[in-house]
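Next up is a structure, given as structure tokens.
One protein chain is absent from this view; the other protein chains keep their places.
This part shows subunit A:
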Amino acid sequence: MSTDSSRVPRLRKPKLSPTYYWMVLPALALFLVFHTVPVVQGIYYSFTDSPGYGPSNFVGLRNYAALFSDPRVIHAYWFTFLIAIVATVVTNVIALAIAIGLNSRIKFKNGLRGIYFIPNVLAVLVVGYIFNYLFSNSLPALAAKLDIGWLENSLLGQAKTAWIAIVILAVWQSAAFNIILYLAGLQTVEPEVYEASALDGASAWRTFRSITFPLIAGFFTINMVLSLKGYLQIFDHIVALTGGGPGTDTESIALLIYKGGFQGGEYGYQSANSVIFFIVIVTLSMVQLNVLRRREVSES
């Protein structure tokens, strides 16, 4: 077989230098060992009761069955979806608005762009600790001064309000990236297009709705898909702000897999959770991509 496949192309095409194979084989081997094998291992462990060490038994689909009736897991999914969806929408609305502002005829364009991009170069975890202090000390003190009752307790104290703080941190940190991407998209729009639209007496909103937005729809799609995929994996933000607490009320899926898998002796069980999580992320990305692509086509 191997002689066949190496001979046939040689007859049809100029000889292929074996160097090309040497260029990719080490990478292929490492990728197999550190990416593909772990994926397969994870799937294998999802059918066992492994605590992460020592012997384990094959339990079939029991882990999967248990996942769907585990309130901690269901809550983590619900909580992650809540944050991911709200943060995706808020990030993109804010980022698009700021990008349009930065693309207008303003002064200090480069300086402002530079400032808005700063959060992207900072570690989420470290920024998160700063925000943690702001949310648990400064904001309540400020609320007390201004007499805003409901803000006088730390937002981080309960899941009902902690998700808002998590979304704020997430948007603060990652809007920077989306702003820059939208800005790159807006710069592909020829200024003549706006001039023509202004000539027709279109309002700013109308121009945005019927001209600008359809022209940058591709960038909107990329941003929405990347944001949602990123936020579904939210981890650092929550470690820094709440650590998943109080109790397990603010755990995201990634944090739950980490805690249960490494500290809770639920290696097999959380492997099953990972497999479900994987399917969820791929499905959502695909659905989102399809819906947004269709919009792109129908609008332009």
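Just so we're on the same page, contacts are C-beta pairs under 8 Å (C-beta built on N, C-alpha and C of every residue); 3 or more make two chains touch, one makes a residue touch a chain; residues count from 1.
Going forward, contacts and distances are computed from a predicted model.
The listed choices are "Monovalent cation/H+ antiporter subunit D family protein", "Peptidoglycan glycosyltransferase", "Carbohydrate ABC transporter permease" or "Transketolase"; the UniProt protein name belonging to the chain that is not shown reads "Carbohydrate ABC transporter permease". Across A:28, A:61 or A:93, the single residue that touches the chain missing here is A:28. The residue touching the chain not shown here, chosen from A:120, A:221 or A:288, is A:120. Summarising the interface, subunit A meets the missing chain with residues 5, 9, 13, 16-17, 19-21, 23-24, 26-28, 30-31, 33-35, 37-39, 41-42, 45, 52, 98, 101-102, 104-108, 110, 112-127, 129-131, 133-134, 137-138, 141-142, 145, 172, 177, 180-181, 184, 195, 198-199, 201, 222, 226, 229, 232-233, 235-236, 239, 253-254, 257-258, 261-262, 267, 270-271, 274-275, 277-278, 281-282, 285.
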